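Every protein chain but one is kept in place in this view of the complex.
In order of appearance the chains are A, B and C, and numbering begins at 1 in each one.
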Amino acid sequence: MDLKWNEFIITGDPLILGAQISILLGSIAAVAALTYFKKWTWLWKEWLTSVDHKKLGIMYILSALLMLFRGGVDGLMMRTQLATPNMEFLDPQHYNEVFSTHGVIMIIFMAMPFLIGLINYIVPLQIGARDVAFPFLNNLSFWTFFVGMALFNISFIIGGSPDAGWTGYTPLATNDFSPGPGQNYYLLGIQIAGIGTLMTGINFFVTILKMRTKGMTLMKMSMFTWTTLITMLIIIFAFPVLTVALAMQTFDRLFGSVLFTLHGDGNPMLWVNLFWVWGHPEVYIVILPAFGIFSEIISTFARKQLFAYKAMVVSIVTISVLSFLVWVHHFFTMGNSAEANSFFSITTMAISIPTGVKIFNWLFTMYRGRITFTTPMLWSLAFIPNFVIGGVTGVMLAMAAADYQYHNTYFLVSHFHYVLISGTVFACFAGLIYWYPKMFGHKMNEKIGKWVFWIFIIGFNVCFFPQYFLGLDGMPRRISTYLPEDGWTGLNFISTVGAFLMGLAFIIFVYNIYYSWRYAPREKTGDAWGLGRNLEWATSSSIPPHYNFAVLPEVTGLDPYWDMKEKGLDQQKNVDYKPIHMPSNSAVPAIMSVLMGFAGFGLVFHWYWMGIVGAIGIFITMIVRSFDYNDGYYISVEEIKETEAKANK
Amino acid sequence: MQRENGTFVNSGKERKGSRRMLKKLKPLSLLLFLALPLMLAGCSTPEVLDPKGPVASQQSDLIILSIIFMLTIVAVVFVLLTIILVKYRERKDHDKYSPELHGSMLLETIWTIIPIIIVVILAVPTVRTIYSLEKAPEPKSAEAASEDPLVIHATSINWKWVFTYPDEDIETVNYLHIPIHRPVEFKLTSADSMAALWIPSLGGQKYNMAGMQTTLYLQADEAGVYDGRNANFTGEGFNEQRFKVYAEEEADYQQWVEEVQNSAPELTQYEYDNLLIPGVYDDGTAEFNGTHLQWIDHSKNAEYTLEAWDRLGYEPKNPHAKDKSQNILPEDEIPYYQQDNTVDYSDEDMDNNEHAHASHE
Amino acid sequence: MSQQTKKGHFPWKHIIGFLISIALTLVAFATALWTDWSSSTIFIIILIFAVIQAALQLVMFMHMTEGEDGGLISGNTLFGFFIAIVIIVGTYWLMTSGHMHMGMSM
């Protein structure tokens, strides 16, 4: 690539310059702090090389929060630019980069890792396991995600960000129309992270199927575990499609193939098709675990078992199959035959049936219950009406003939923000607050949490509800500005106000993390809310020891921990400890992933030697791993006794 | 009961807090529910729901039908949620608490069957409309029935629109005139990026793709000026890729055609190729005698644009490059334009949509 | 769990499987090159041969159904084949219907 050295670092934009300076200062501060407090070894040994699913979960969540911030700032920049007509806050090129990165970051580097973080932390506990099936892979998954994320994120300071939308449609994304490194960042960043996601899929699929504790049959698993299992199944079969599609576009951009190009009889439509073959199941990958989280929380704070558990299971299994049969609704307007559009229109509408069933099941879980309005419950309750709005507009979009009028408009933008924010983001907040005491040994402050909730909910509706009308009034998505005579000014301005309210709520949320760390009372039991129903609350201390359970629990029915409490059994009274086998930490995943990042960065700039060096390095780490016969270690009975005695003291 | 056990009951303070929350929750859900009609009343009718032709009105009818169903569903859920939250919130005398209730065959069947019925009710008109939109709108009167649809090729070029009237042998940039009460058959293609032709007042959009041809039927029944634009993101100048549609009486339309035929300059290949260079059209709109179909139909040759760039000396550049200037050669320095390159795509039979449908086994 | 092959047992299963797959390959080859049936007929026939051969490999060579997770593994693989059919048939259907492609070579 004939990239001049003075074009390597992006200059000339005050916003980007500001970001560059703060990133630089932030990194210096972090390095200085780690050195000053002599925490490097601790960081490396206790966290970065850890195969403990709980620590990996927390690292995922921290990265996701960081990405929520980055993606949120992107969103606020877009809303600022659209607040009034003819705004000149961002030029069109910059706006295009911002919305492209906003989409990718929010879906791939925020929603998925946030949920995978919660899954990592909670699911092994809920099934009564000591760790996942493949702890080494789990660490590798985290690292590939992290490196992919880092590679994608540096694009805006080095070389320029992708600017062809988060969907990267060809031929716009081919070299002819998107020269420069931007789109390469997209392809390689997502590719590296995608490998990690696929491994997570395999890992948790096998973990849930094979590592359940005694007595926990499939139909005795918590709903969150069920949704995770199905999500992982979808990941296993959807992510390879993305892998191939990205590789094919990478070949087009780097190695001269002509699959999606205007040259050589390529077919740009094929990219669109493959992207959505993955893209639609992806939507369910980020929504199903959310359904699981809401199921847990609603049932906990209504003090009732989940209504129609079997129907819930059937509905998620149905969704998993249907999710692979609806992808065409993302491009009804591509001129497909009427038969194709009709078929996919009907399958899409059909998916609303199992989803509708779930909504009513949640409502009736609370029927004749005793509902307490804690913050996690508030988020879950707000999910129902907001998600219904998103869902019904989804059915409207599914009607292909009508979709021709909504497609590519703010109606669509509003729809998917309604489902993704009220589904996924609410679930992330709800799940994090709900399981926060399990992770950190203290609750988040409820009062501040309620402020966050109300500001966010109001901001969310003020931001996105007007967008339905903007869409119906003909405002296409992805335009960087509009004219006064378009008549969209008022609603756009309202929408921007709402976006800033959400931003405010996020800041207060972060403050709450700090506030609670300083002032919240520490938890004394493993069951922080006093209402826990599943095994994650059955550990001996508020923060589970690294082996999770001193003695693995036995399960006889749904909601096992609730059962234990009803029967007055104390799980932890059992003192017949045996040595526990645990996996060893490993530095291989971190090194391997960094090498992937090294190779990826080289390929972004067509520096093939870097790609080759990186690839050789990756193979060497694989060989090292192959010859590694470390089987882990045993925790002695004395150590277990000591740890258990210290629990919650 | 076990749940009377101290650990399970929340402190009184917290309970008071939750009741406060509940009071706040109610107005919010009401607000949400009322917002829709309020907003509808507050603004003028959105473009999509204010159709100016038969295609848009079919779609608008379908949309309104679906909105009615959806509002009903939303209402049911909101009311149910409100009732449940009010009735079963935690309070001192929770006599209604029945934790053993975790399923009801009857209820589950009801809320599985009803959505199925709704989906079926919505699927029938949807499918009917999908098929109906593949054909030109039915003529309203017998005399109109004799007229074929007006054929217009709509070609998207980064970031402008070229409209070609093959029968009239004229071409316009960034605006078009159409007669009212007559179906227009748009033949959509793109010289480069994937775009979507969208005139909300007249009907929904469809993609323009290089190397492909898609067909979109639209019709205006009311004279007026309508906004049209590219709805699918095509890069830097996407914003500006918009056009005006002048729908007018047949006589006025004919007069406009004649005017263009008589007064507009001849389209040269060099000039057309220059249009293919990505950019916003500086002059706003233009009209030409003759069409680009004499050299190229982008639905048959996707590579033409890239070849034209080569000829002219245009090179795509990194958007972050410091020097983005281009050195476009003048016409007389390019031998290619000194020769006759006419292929004339306009003569060929373009109406083989059926073939395209039949081509898959 | 399938019966264990103890030392000294001749690998009949493998040899039979191998011979069948060689035969299927040859028949497919002959069908494709030495018949003048229509290409869609040939495609269907040789595709059936391929599927049989794949199933043979999975069950006879890969022992798909054995072990405590035989059911799980078979289910997962069958779901994989379902997804494969959806992706391949769906993509082909969408890419060849509706749009009018008029590339220069066609």
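Please note the rule applied: a residue touches a chain if its C-beta (ideal position, glycine included) is under 8 Å from a C-beta of that chain, and two chains touch if they have at least 3 such contacts.
One rule holds in what follows: contacts and distances are computed from a predicted model.
Note on the omitted subunit: UniProt lists it as "Quinol oxidase subunit 3", one of the names in "Heme ABC exporter ATP-binding protein CcmA", "Multisubunit Na+/H+ antiporter, MnhG subunit", "Nucleoside ABC transporter membrane protein" or "Quinol oxidase subunit 3". Taking the complete complex into account, the chain left out of view touches A, C. Among A:M211, A:I389, A:I421 or A:I457, only A:M211 touches the chain that is left out of the view. Screening A:W44, A:F251, A:F493 or A:W607 for touch with the missing chain picks out A:F251. If you put the missing chain back, the residues of chain C touching it would be 1, 4-9, 11, 14-15, 17-18, 21-22, 25, 28-29, 32-33, 39, 42-43, 46-47, 49-50, 53-54, 57-58, 60-62, 64, 67-69, 72-73, 76-77, 79-81, 83-85, 87-88, 90-92, 95-96, 103-106. Residue positions on chain A in contact with the hidden chain: 129, 133-134, 198, 201-203, 205-206, 209-214, 236-241, 243-245, 247-248, 251-252, 255-259, 263-267, 270, 273-274, 277, 552, 619, 623, 626-627, 629, 631, in rising order.
Note that only the chains that are shown with their structure count from here on.
Taking the mean of the C-alpha atoms as each chain's centre, chain A and chain B sit 30 Å apart.
Counting partner chains per residue, chain A has residues 265, 267, 269, 334-335, 337-338 touching two or more of them.
Residue positions 93, 97-99, 101, 103-104 of chain C are each in touch with at least two other chains. Residues of chain B that touch chain A in their complex: 2-3, 7-8, 10, 14-15, 17-18, 21-22, 24-25, 28-29, 32, 35, 39-40, 43-44, 46-49, 56, 58-60, 62-63, 66-67, 70, 73-74, 77-78, 80-81, 84-85, 88-90, 94, 96-99, 101-104, 107-108, 111-112, 115-116, 119, 122-123, 126-127, 129-134, 158, 188, 192-194, 196, 198, 200, 203-207, 209-212, 214-215, 227, 229-239, 278, 302-303, 305-306, 316-322, 357.
Those residues of chain A whose C-beta lies close enough to touch chain C in the complex are 209-210, 233, 237, 241, 265, 267, 269-270, 273-274, 277, 324-325, 327-328, 334-340. Chain C meets chain A in the complex at residues 69, 72, 79-80, 83, 86-87, 90-91, 93-95, 97-99, 101, 103-105.
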